[in-house]
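Okay, structure first, notes after.
Excluded from the complex is one protein chain; the other protein chains are retained at their positions.
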Amino acid sequence: MNAVPKIPSSLTDKQFHYCPGCSHGIIHRLVAEALDFHNVRERTVGVASVGCSVLAYNYFNIDMQQAAHGRAPAVATGIKRVLPNNIVFSYQGDGDLASIGTAEIVHAAARGENITVIFVNNACYGMTGGQMAPTSLIGQVTSTTPKGRSRVETGFPIKVTEMLSTLDGPAYLSRVSVHKPAQIRKAARSIQKAFRYQIENKGFSLVEILATCPTNWKLTPREAVKWLENNMIPHYPLGEFKDVEGCE
Amino acid sequence: MKKLLKGNVAIGEAAIAAGCRYFFGYPITPQTELSEHLATRLPEIGGVFLQAESEIAAINMVYGAAGAGGTVMTSSSSPGISLKSETISYIATAELPCVIVNIMRGGPGLGGIQPSQSDYFQATKGGGHGDYHLIVLAPSSVQEMYSLTTKAFQLAETYRNPVMIIGDGLLGQMMEPVEINDSFLTPSQMDKPWATTGCQNGQRRIINTLYLDPERLEEQNQKLQQKYSLIVSQEQMAESYLTTDAEYLLVAFGTTARIAKEAVEAARRKGIKAGLIRPITLWPFPVSHIAPFINKSRAVLTVEMNCGQMLEDVKLAVNGKTEVYFYGRSGGMVPSSKEILDKIIEMRDRSYECCS
Partner (left out) sequence: MKNRQLLIIPERCKECGLCRDACPKQILTTEDNINSSGYHPVLLSNPDKCSLCGNCILVCPDLAIIYEEVS
């Protein structure tokens, strides 16, 4: 009898360093499965950003570049312009993409750059210990909003996918979640679709993925799932926001 | 073949001749003509010109493109170079070849658009964080805007290091005849096994500058330092003008050197044995070119369009063996040869006073 463990070939066998219950592990797996599904591992170049996933180059079994904070879409643009037949993606958190990297993501999207962006939104700066992020919710307690985020002091959270959907450049924009099995299956399909659009040269694709951060939310992994469901989904609705093939 | 070219355009043509096919830039005076020229030329030859959303985005596109094996350039002017500094540090650490052009303007701050040389410290002593060096080339004519650009691409590939070409608005705008040479090995033909082109045959390539383990980061620093030592020993360049019997040595680079030459000639006509060393590499600073003339010098005069930056490297090179004077203009003011001549005379008079 031959037993073959089914681990995506686009992942290395290195164990993830992420916290127990962190969504990064699920999302890494979904991205790797999409690359395997499309059989593009050997011509993919990934761009890791700055955040908990800064070490993503240890986990994805592909060529990778590690970008400065916020700049991954620009780095991905440089790679794609030199290697237009390669599949290029960036993997970014909400601090990286929606704070310091706002200009880069807006302009890569506006240019319709034929790359795929995996945007992990856990409403805080995870790696540095749970500070407020542009996607933190009003009233959310973080290490820099110890009394809860106040709209008077720090304004309102940013809905990145909705914002980018006002641009003509993107081909596919969606928001998914990975907190429960049914949503993970939808997320897998959305990520697969985003890469398919790049392979078919349709243009810029981005999948925003609502994610848990149990450690910085100061919740158990199971409590974090409930917090995401009760607080993030009402504010960040799931769905496809732009699809050149027609939204589902 | 000779062509009459504007300085900024000469850089563009040289880059193309050297095999550059990717340019990422942003408009800023006084280098915008270079971007505009390449916006037309690169698509003509199947290259890529992209105006980025900022100087920061542009240098990060350079990082990605260079890491993917492209022969790539960006250009900007002083404040824009400040913006690029973080990623320049990354590029140096990741050992990616590329060329960065700084057509300097008056500073600090938003400053002015007139020529200056006040980014010497930024170019040679850092700008970005950490122990790294750019190779820095300082052209002094439109011919050198061309030939030093082709040299820059060769040096970048040879050493896997970013190279900066540092000019100013005068050089960028002036037109002079240029001998065109486009018959040398283009870097894009060279093999780059480290480039992230997709992991065929199992071997992954990773372009990274994160080293959380301090022992590993020290190793990387030592590796870079060894490279820099090699560059220091091999690549110093300077021009010597009337230095053989010079008693008063001028040191100046770029546009200022052209004016200083006139002052040297005027001084000679007055019987003052003046000479000029013109550093062409600002990093590595051409200490070996200056050293032979120090013992014979009564004094050294550094002339710059700043408040005294290369002055410090000159003093280090002179190492206390003779007096070092300084003359500078800043804010976009360009010294005249008469002002420099007056300073040479003053220097001569003071050196006789102290020795009599």
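A and B label the chains in the order they appear, each numbered from 1.
Here, a contact is a pair of C-beta atoms (placed from the backbone, for glycine too) under 8 Å apart; a residue touches a chain by one contact, two chains touch by 3 or more.
Given the structure is predicted, the values throughout are model-derived calculations rather than measurements.
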item: Which displayed chains the unshown chain touches; value: A
item: Candidate in contact with the missing chain, chosen from A:146, A:181 or A:246; value: A:181
item: Chain A residues that touch the omitted chain in the full complex; value: 1-7, 11, 15-16, 18-26, 29, 180-181, 184-185, 214, 220-222, 225
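The criterion applied here is as follows: only the chains that are shown with their structure count from here on.
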item: Complex contacts: residues of chain A adjacent to chain B; value: 41-45, 47, 54-55, 57, 61-68, 71, 74-79, 81-83, 86, 103-104, 106-107
item: In the complex with chain A, residue positions of chain B that touch it; value: 22, 24, 48, 50, 52-54, 56-58, 60-70, 72, 86-87, 90, 196-200, 204-210
